[in-house]
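Some chains omitted; the rest stay in position.
Letters A and B mark the chains in the order given here, with residues in each chain numbered from 1 onward.
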């Protein structure tokens, strides 16, 4: 079968020795109940972790990737949610933490965590994706290396609109400038329209409080927008008439074009998909039935269609979408496939409810060049060799 | 619009220490000033180890050079070649640098090292003295280098009769 677990699963015995013996775990008590007050994965899954790029120059500002090829479903467990920090992971005491809302408001306010949690709450399943996922260095060996800066969780918090209404917006208000309490003081400007739409201030992720890596105790969440804007460790919201033009929305997170101009305020993550099984680094164990599995998502709403090509993009056939298909959440797709043992390139492309279809790298590069850095949502093709080895078809 | 009454009212005075956003037009730049010479010495002590003696970059970003490269196959994006607004430099250094001790510099020190970095990029003279007004007055070379987001920008393909996705390696710089 397609190797897709952290433990290397091998056929344990030759076909000639099929007599079942009673394994040790059936003949002894297991670990005592209560010995794991907060659980963790099996030791046999210890390889399923978030990886750094070994080539990074320093690890104050860097990222780790969700091991997409090891995961099923649409929920990313909190321990494997991708990371992008600009000056490490702060360890914030929630009792000391404050959120200040000021600027073009009727009443500047400072909130404790308890204040924030007291407002009406909502829970939503949304993906988050770094706009540099994967940059234009598209030769990642595995699905994680290609697209591992995306994850999905159930977030709970308060609508940002509720908080802004509490402070009272002045008529000149047009942007909200969000700032983190980390050593990077991460700062991004958000159009007011988004802030009054589906933006949230979240304090919980997948049921429990946010992890420090995802902004504990409070994070801004902008569904469908590039991850960097969902400011972690949120300490301040300044309502303004214009964007601040912070370093993170000028020097970084702008998309340079072949003519030297750069796009600014490129917020939305366009529709994308990737096949996670079989995917780079895996082994297809023989001819016959295999289910092609993957994830699709769009910052503009629901995924309406995912298609699979088995002939280098000449023809496309619809995949099954796991329901419920949620807006701005990962959507799991599946495609039943008989492999005849011959070399093949497999790829997926997503279409969202606006009718937008994920492009090929070629058509994307034709418009944006290769120095664009962000918002590469190109199709990822995987090549399967006759021995079943799966590699990036562009490598 | 329901008001819940949660949260403490705060005055401008209460939040002064946190109110550090500097806008692109220089709004909210603090009092104080600094010289290129003061900045050079501070830079050598607190910045050069990560950014190189002349801002050439090391574990930290390259901070000077790159003029005229943006439209090339290897754009070099620095303060001088890429940043649209000078006040942003003050804003960023004050909140985030030095990486090991953010918010440790005085406003004077931030003005000084900002002046030095602008000088390294040929944007202020050796004897420059920067304050709120003079910093806001600097026009950065790439000031007009940014355009709005036009997406969706990529021609749509659909159906099964379309041009095929190439699986061949794509020529790629660096």
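Criterion: a contact is a pair of C-beta atoms (placed from the backbone, for glycine too) under 8 Å apart; a residue touches a chain by one contact, two chains touch by 3 or more.
Computed from a prediction, not measured in an experiment: that's the story for all the values here.
Summed over the entire structure file, the copies of each protein chain kind amount to A x2, B x2.
Going forward, only the chains that are shown with their structure count from here on.
One inter-chain figure worth recording: chain A and chain B are separated by 27 Å, centre to centre, where each centre is the mean of the chain's CA atoms. Partner chain B is touched in their complex by these residues of chain A: 57-58, 60-61, 86-87, 100-102, 107-111, 115-116, 118-119, 136-139, 162, 165-166, 177, 179, 183-185, 187, 235-236, 238, 240, 242-247, 250-251, 254, 256-268, 270, 309, 311-317, 345, 347, 351, 356-357, 359-368, 370-371, 375, 379, 381, 383, 393-395.
Residue ranges of chain B in contact with chain A, taken from their complex: 1-4, 6-12, 14-15, 18-24, 58-60, 70-75, 77, 79, 82-85, 88-89, 91-92, 95-96, 99, 102-103, 145-160, 162-170, 172-173.
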